[in-house]
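Chains shown are a subset, placed as in the full complex.
Order of writing sets the chain letters: A, B, C and D. Residues in each chain are counted from 1.
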Amino acid sequence: RADATLDRIASRHEIDVGVMIAGSPFGSLDPQTQQPRGINVDLANDIGKKLGVKVNLVSVQPSTRVQFLQQGKADILIANMEYTPQRAEILDFVPTPYYRVGGTAITPNNSGITRWEDLRGKPVCISQGSSYIRPIVERYGAVPHAFPGASQSLLALRGGSCVAAVHDAAPLLYPLQQHDPEWRDYRTLQPELIPASSVIWVRQGEKDTAAKLNGIVEEWHRSGFLIASEAKAGLPPSPALVEWHANLPKGP
Amino acid sequence: MNRIALASSSTLNASPARDSHTQDPLLTIRDLHLSYDGVPVLNGIDLTVKRGQAVSIIGPSGSGKSTILRCINGLVSPQRGSIDIASIDVRAQQSDAERIALRKRVGFVFQQYNLFPHLSVLDNLTIAPRRVLGKSRAEAESDAHALLAKVRLADKAHAHPGALSGGQQQRVAIARTLAMRPELILFDEVTSALDPETVGEVLNVIGELADEGQTCVLVTHEMRFAAEISDEVFFTERGVIVEHGPAAQLFGQPRHERTRLFLQRARGEDRSHPPLRAV
Amino acid sequence: MDASLHSILAAAARAGFDFRFLLDAYERDPFLHGIVVSIEIIVATMAGSAIAGLALLVAVRGRRVWLANAARAFIELTRSTPTLVQLYCGFLVVNMLITQWLQMHHVDNPFKPFFWIVLVLSLHQGAFHAEALRAGFDALPAQTIEGAMSLGLDRRSRFWRIELPLALRTALPTLVNNAVELVKASALASAIAVGDITYQSIMIWTQRDNVLALMVLILLFYGALTWLVSRAGRWLERRLWVPGYGA
Amino acid sequence: MAHDTLAPSSVIAASRGRTRPLSGFASGTGAIVGVLVFGALLWAIAPESGSRLDTLRQLVEWAPALAHGFSLNILISLGAVAIGTVAGVVAGAIALSRSLAGRIARWSIQAFRNAPWLVLIYFTTYVFPFEFTVFGKTLPFPDWLKVTLALALPASANIAEIFRGAVASTPTTQWEAAQSLAFSRRQVLVHIVLPQCARRMLPPWTNVYAIITMGTALSSLVGIHDLIDTAQIASSTVARSSFTVLTYVATLVVFFAYCYPISRFTRWLERRMNVQ
């Protein structure tokens, strides 16, 4: 017995995977071929391979991804979407996470901001629909300025519209701060904000799909596929992946 | 150019019955009342035109002359009274189809020509015969060429209206109306948009038509022309016919003070300046 | 009272229109503030675009050729590129460069996103206003201008007393139309995180997924504003109407 | 009602006499030079962490992706205007009538004219299904098509207005003249009014096209990989200020290079129509 999503995948021999293509190592475009590339895309393709079906990539935005999944435009989401209890109320997910991210704030060295608490009352650049909006507002009293995407948000930070920008730490801000000479004079805040596990999301009630995918994700951890993908995308090795490779994660 | 001479050289409709006043009326208007948004414009018009007659309506600006013509053609609907054209009650013709049937019998020539600017002269003349009367292109075109010759514009068939002078455009408009072979033609101040030197061209054409026995109703400011061409002249003021009668009588011995005054004014400087001839 | 409101909102939510955010001050207050911000943007831009339009017009019709050419080129550029791109170029690019330049002199950048949306929209709509007015000027009857010249009125008097009042009347329908466009374009503010009504709505619907409900509110809001603007335009048309001019 | 829709010659003489004869070529060149100089200036003062030559090379590398993005803009704009024209003329014709349908048409034309495009785009993207089934066949309803429809709505409303305006600006005397020749209402519309309208509608129509093309920039906000979205992806991927400046300026130039000739062509059409 399979649930609706699996039936659908099986009957069409296709799976529609929502991926976020925003120009990060997780999702970007190949300038030569104009095809999507990045970790999200690698994972989606591997799922297709393992299920033996064709993969259709559906490009999603933070502001559209939940709609698209619920509508059925995407069967699953591999879109930098961390587990939160609120999301778990409206969607189902694959219990084994494939990545672990927390937010961090990137801020100029001379901004005088060294702790999250320093953001109180200060403008902070962020993406529309980001899960970090609520914590920075409710915990730290920051004033969010939400842009359509991370690229506008970071440009706005450099334009002085905010004192800091809050985005995913490991996949986005750490590499920027470490490797990019333009961001040399910026620092990031610790500890990470609501570190949470990135999971693959499915529509509510699609337990069988989740179970099936769970096997694939576990296999990714065992085989070291995720660590390889991360390295291929040029990301620094994340401790969580190494740990999970040693013993499978317990779930978010 | 002498109009009479031209007219006699015409061959269509020989021996018109212009002065046989015994014929049946083609157009009868009785007690016509009309107001625009409550403003009365026509206040009881009575007017009869017999087949073959040429009738003029004169009167001051705003007295309702154009409105009478527009009622006859069904372009506006009067509130009271009757209009009969060849025993058809115009006011009863309410449907589109009935009005179209009526308009096939009644032509209208406007002060501003109103040619279709996007069509050549020839197409202006043939579009209605082809679309409305269902004539073939060949038939409509040979007809049109004959009419263009008649109004002395044979060489302008392929010009666009915008390329013609006012007088030429007005003659095309007359030919366009004639192409429908209407029983009755209404002319509304067809020369008042023309410059003085070209008025003659157009008046000559209309004069010829009248001589050939075409029934027509003319609204005009050209008193001399009206006097010469008309079997009967109606003088309107404030939506009523103040006076009517044969041209000679109305222009020669107007009965009403108001008519006298209007004719005097229309002659204009004749009274206050010495006549030009005498200079 | 409160209970009935709750039950109405719950019923609406079941029908697919989830307005429950109105019960949560954390979301309701920014939304209401967004309405205020939208109106602020619109009012500021209307004033700004009027000034920009007039300035461009004067430059285009002025006697200094290089100024006229520059103004023309600016109008062409603004009219032929998307407002969103202009906004990004202004706010993301120019603003960033200004900030970096100011930082070298240890000065804070005083220009906020609100300033940029008003500036970009004002210049954009100003170019359209200038075009509308120019068309109005071109449609001035040559005879009226000759009448003014033959009376010995100088350029200035002709411009301010005769030509502008008449061109304004001709251009008024287009100007009002531009103002309606401006109201609509103010929604772009959300793209650079100015907290207008669209922005606040996006913030809410990315959390609550009640897009339909918010769309209805947004459409009502802009509908009401554009209706107001066109009413005001019609009132102005009536006020400026003179017999024998225009329909 | 103004009957003289064809500008009287005095008006033309006026514009000829008083506005400086700035040839279209001169101001166009001015605008192009302006864009390039402005862009070069921005780029010159933009901080550069690598070599500028390298930045240029990156742009060249991304050029095919950007071009692909822009082809989406063009596709969407063409689709929107094609749908909008058909729908607009139909709606405009209905709106002319005094019936209930006419009133509804007029009402919806106003509604779509007054709705912000951004909102319409979000609306179609979220509310329309991603696929639909006709006669048992499932057809996809891709995002770009939704955006096309979203832009077709205001396009059709604008074109309906243009159509209504063109019909209204056909002198009533043309209607009367045709009616007095025994034409039916439909015949007047088809043979007399429409041919005159088509000519009059052409310039504003090309104008709508240019405006819709610029409106396609908004599709980036719902994740269509159009020119602007691609530019954003490129600038995040490359992550260099000077490259960001360069891509945004390039975006500006591309739109300008496409829309400006259209607006010149519109101007030229307008002049031609006026002269005749």
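In the analysis below, a contact is a pair of C-beta atoms (placed from the backbone, for glycine too) under 8 Å apart; a residue touches a chain by one contact, two chains touch by 3 or more.
On a predicted model such as this, the values are computed, not experimentally measured, just so you know.
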In terms of the displayed labels, this structure file contains the chains as A x1, B x2, C x1, D x1
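The rule we apply is simple: only the chains that are shown with their structure count from here on.
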When each step joins two chains that touch, the fewest steps from chain B to chain D total 1
Using C-alpha atoms only, the most centrally placed chain is D
Maximum number of contact pairs occurs between chains C-D
Max Cα-centre separation from chain B goes to chain A
Averaging C-alpha coordinates per chain, one finds the centres of chain A and chain B separated by a number of Å equal to 84
Distance in whole angstrom between the CA centres of chain A and chain D is 37
Chain C and chain D have mean C-alpha positions lying a whole-number Å distance apart equal to 19
Flagged in chain C as touching 2+ other chains are 88, 92-93, 96, 100, 191, 211
Two or more other chains are touched by the chain D residues 47, 126, 220-221, 241, 244
Every touching pair of chains is listed here as A-C, A-D, B-D, C-D
As the complex stands, chain D meets chain C at residues 1-2, 7, 10-11, 13-15, 17-20, 22, 26-28, 30-31, 33-35, 42, 45-47, 111, 113-119, 122-123, 126-127, 210, 214-218, 220-221, 228, 241, 244-245, 248-249, 251-252, 255-256, 259-260, 263
Chain A contacts chain C in the complex at 62-63, 66-67, 70, 90, 125, 128-129, 133-134, 137, 145-148, 152, 155-156, 158-161
So, in the complex, the side of chain A touching chain D is made of residues 21-24, 28-32, 34, 59-61, 63-64, 67-68, 71-73, 148-152, 154-155, 158, 176, 180-182
